[in-house]
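With one protein chain held back, the other chains of the complex are shown just where they sit.
Labels for the chains are A and B, by order of writing; each one numbers its residues from 1.
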Amino acid sequence: MRAESVARALLVLATSTPALVLGVRACERQRSPPVVEVRGRMVNEGGWEPGEIVIGVDQPLRLALVSDDVVHGFGIGKTAVEAVDMYPGVPRNLTLTFDRPGIYTYYCTRWCGVNHWRMRGTIVVRGPGENATADEAEPPHVALDLDLDAPHPAAAVPSATPDAGRGRHLGAALSPDYRDAGMLRTTPPAVVWGRLRADPDHRHRTDQDLWNLVAAQWIAGTTDRVRWEGEQLYAANCAACHGEGGDGRGVMARALAASLPPSADHERARPAAFTDAQVMLGASSALLAGKILRGGMGTGMPNWGAILTDEQVWALVDYLWTFQFGRVGRASAGPLEGHRVSGE
Amino acid sequence: MQRSWRVGLLALGAVAVLIVPVPGGAPAGGERSFRIEATSTGFTPAVIRARAGDRVTIELVAMDVVHGLFVDGYELSTTAEPGRPGRLAFVADRTGAFRLRCSVTCGSLHPFVVGVLKVGPQTLLWRAAMLAVIAALGGLWLARR
Partner (left out) sequence: MSEPDVLRVPWVHRLVRSRWPQLLVTLVLLAGFLVAIVAGFAGSPVGNRNFAIVGVWIAWWAVLMLVAVPLLGRGWCGVCPLGAPADWIQRGAILTPGPRALGLGRRWPAQLRNLWLQNAGFLTLAIASAAILTRPRLTALVLLALLAAALIVSFVFERRAFCRHLCPVGGFIGLYAQLAPIELRVRDKRRCAAHRDKTCYTGCAAGSGCPWGVYPGALDRNAACGMCFECVRTCPYDNVAIRWRGLRNDLVTAPGHRLDEAFKAFIMLGSALVYTAVFLGPWGDLKAAALGVGSRAWVAYAGVVIAFLVGVLPGAFFLAGELGRRFSHSPLTPRRTFASHAAALVPLGLAAWVAFTLSLLLVNGSYALVVASDPFGWGWNLLGTRNAGWTPALTGALPILQAVVLIIGLGATALAAMRIARGTAGATAGRQAAPVVLFAFVVTVAMLRLLVG
């Protein structure tokens, strides 16, 4: 009889393991300071859960990040917080403290499908002064009232890839008007080329030489370090759709077309080809920056305004110019796409 | 024939199958490069072929999420995500059929995302098939009275 009671007690013990496990889990969640569990899923399966977190300023926000399907990443836009990779089923802890109230955007930093860029959430940091409007400078495309969606074909394109190196040698004789940083940011290269072409001082130069000069100005306006940062941002965020070579034929381009509603303008919705001289040389850096910040309404181009800092956006733009102008010392790649010489 | 003699003869046949070299030609030493697209259901192309001794380069292009590639036998791996392909370069000095597997969890079917790299003559398959013939005939023969 005693043996039977022991056996029954053991049976009860064995069948209570689920309760034990769940009990331990509940205690775990109670004991430690409150943790917000942030689950990441592909957007079609729900995206971030929760989609919004509220915390007070200077209060530590303890997050337990875990992915439920594929590799995701957790990053907070416009901050120096390093992105945390989220491997499926592997929870990671992250503690954040915000010293300034406002709305912060967290976003996925590893590609997780065609809707990857839509995987965003907000952290609302409450505190004194939270309702004060931010004292941010207007982005140039707003200040200039540029129409980001209007087509901007270049009036002229070079017959071969411009050589910024050669342009640098020639550039000694360039007047300061052509070197003004503000002007270079807000004027398309084709327009600057047009001015050079019309300038009597440069009448003797060939068309290609003038393009080399233009290239040199665009490349000289920034450092290799900045271009390198732009390259990293491009590889992580843009190459999937726009292609590693900037030709607009990234691996996501196909899936992107399939994900748009049938009424969308598929022609316009194709990722831009940065190797297309017609398209690029007629755009100013300010225009490109504007498109990056605002995104393309309904085309699948994400809006990066809440994610990238101004430095990052300009670094990206500086990198995009290397598809047209290469880098100093890089050999000429040959004829460009959309090669056509128009205008004088 | 006595049973032990039969077994001995079959064993001899098996050994012969195992040691006789399978013709496959001398290693070529050429270059072969492959671009493999990875999705959550599989690799495209799923079967790639090279000759023994070739310098093989595999570019892993992830089409939707973060993927990885692991080569059985050679035990090499790389990872890729859309926009950032991975690359493997090695000399195919081992012959046979080597499974390619995804090495980064990429969805439900992840453990079964499989491809094949075939290098040179498929000696193992041929030998196994011939041993299977010996096993089949041998079983019939050994169980006779």
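In this section, contacts are C-beta pairs under 8 Å (C-beta built on N, C-alpha and C of every residue); 3 or more make two chains touch, one makes a residue touch a chain.
Just so we're clear, the structure is a prediction, and the values are computed from it rather than from any experiment.
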Option from B:8, B:29 or B:139 whose C-beta touches the chain left out: B:139
Missing-partner contacts on chain A, residue numbers: 3-4, 7-8, 10-11, 13-15, 17-18, 21-22, 25, 28, 64, 66-69, 88-91, 93
Touch residues of chain B, complete complex, unshown partner: 39, 41-44, 46-47, 70, 72-73, 75, 94, 96-99, 101, 103, 105, 108-116, 122, 124-125, 127-129, 131-133, 135-140, 142-145
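The rule is short, and it goes like this: only the chains that are shown with their structure count from here on.
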Centre distance in Å when chain A and chain B are each reduced to the mean of their C-alpha atoms: 41
Touching residues (chain side chain A, partner chain B) in the complex: 42, 69-71, 87-89, 110-114, 235-241, 244, 250-252, 255
Interface residues, chain B side, partner chain A - complex: 37, 40, 61-66, 81-85, 104-108
